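Excluded from the complex is one protein chain; the other protein chains are retained at their positions.
Then we have subunit A:
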Amino acid sequence: MAGVAGGNDFQWCFSQVKGAIDEDVAEADIISTVEFNHSGEFLATGDKGGRVVIFQHEQEVHFCKNRPHLRGEYNVYSTFQSHEPEFDYLKSLEIEEKINKIRWLPQQNSAHFLLSTNDKTIKLWKISERDKRAEGYNLKDEDGRLRDPFRITSLRVPVLMPMDLMVEASPRRVFANAHTYHINSISVNSDHQTYLSADDLRINLWHLEITDRSFNIVDIKPANMEELTEVITAAECQPNQCNVFVYSSSKGTIRLCDMRAAALCDRHTKFFEEPEDPSSRSFFSEIISSISDVKFSHSGRYMMTRDYLSVKVWDLNMENRPVETYQVHEYLRSKLCSLYENDCIFDKFECCWNGSDSAIMTGSYNNFFRMFDRNTRKDITLEASRESSKPRGTLKPRKVSTGGKRKKDEISVDSLDFNKKILHTAWHPKENVIAVAATNNLYIFQDKIN
């Protein structure tokens, strides 16, 4: 993979956008999670209304300058209502149906499985195709009515006839009542049999086949809730070692735990924390250090964390500081007070790796998203908006002006729209295709060279 920024590197082009064009965005349509499956053939999105939409990549050949090009488009494959709003009668509180996370299971047969979760309940969905139908039954008619046995004079073998493709989604397991607090993460283990779910104070380990029990493997709830000063913000299983997982906290720390060490992994095996720079200390230091997402690299050697202003790459073998730090929107540092006032400082941005772990991507405000090339150290800011999206048009790099003098085409910090936030992005595991969720729209961009 060459790189992410201009020149003979990538050229990101607009491919598709999904979702309504309306200025008036229905709350239920806001996309809350985006995830490619392991092959990249499928792209799943979850929204605040509890729905899951799955897109399938369809390749088509088109000729450009008399040479065949493979071009793919993601088209809707299946849509289903995963979670419904619920009411907790005991606490007199609503349980939102918003899908917090979707994680695909590795494919084992022709059907596809994914886990989707809201604040309290995780569900395992099976998505299967049906494109053939048996015809010519002996005992029943084509419309299903039983035939009179005395009328049957000869036997025939039913044959499979093609039919219109039907995609069915059915809930196979419901993992409920295991979380008192809001689930923020789910992660499938590399053994393909278990997965973990994390809420603000606890992490549970489940077996995919067993729904009425789970093991609690981390519990940071203090005996006296008055002493609560730190919560779990994200958790993930190590991609190669089924006994290792990490979880991040609101204080900017990451703990790596080994499940072989103890049944309850309250004592970490490794503790990752970057010492604070005393010169930049403010009342907001803790809030902006809170980690909103943690992701292992595909290799399993590194992990990446996202806090409010930066993305950090950590080597699992070095606990005292990250190996790389990338500033996402440092120009917001002087605006922290107002971002605190309008609550934007609590926005949870996600981050993702590309397939080869050479690049990382994360979102920002004003529908901007950022990509960093780990090898060349180049970075680029792009925008996901209708205005910037011409069919197969190359995306123009954007820039936020920080100094007094604003150049042409730059946008000043005060003009940024903080309501247009890109919290969820996903990178195809094998190709240079990215999915970016901008409120209720899903943008798909591809590398031109592809």
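Everything below uses one rule, namely that a contact is a pair of C-beta atoms (placed from the backbone, for glycine too) under 8 Å apart; a residue touches a chain by one contact, two chains touch by 3 or more; residues count from 1.
Simple rule for what comes next: contacts and distances are computed from a predicted model.
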{"item": "Record-based protein name (UniProt) of the chain missing from this complex, from \"glutathione transferase\", \"SERTA domain-containing protein\", \"alanine transaminase\" or \"Pyruvate dehydrogenase E1 component subunit alpha\"", "value": "\"SERTA domain-containing protein\""}
{"item": "Residue among A:S290, A:T305, A:S364 or A:S389 touching the omitted chain", "value": "A:S290"}
{"item": "Selected from A:A169, A:V188, A:L395 or A:L416 as touching the chain missing from the view", "value": "A:L416"}
{"item": "Interface with the unshown chain - residue positions in subunit A", "value": "90-96, 119, 180-182, 200-201, 223-231, 233, 250, 283-284, 286-287, 290, 334-335, 337-338, 340-343, 346, 413-416, 418"}
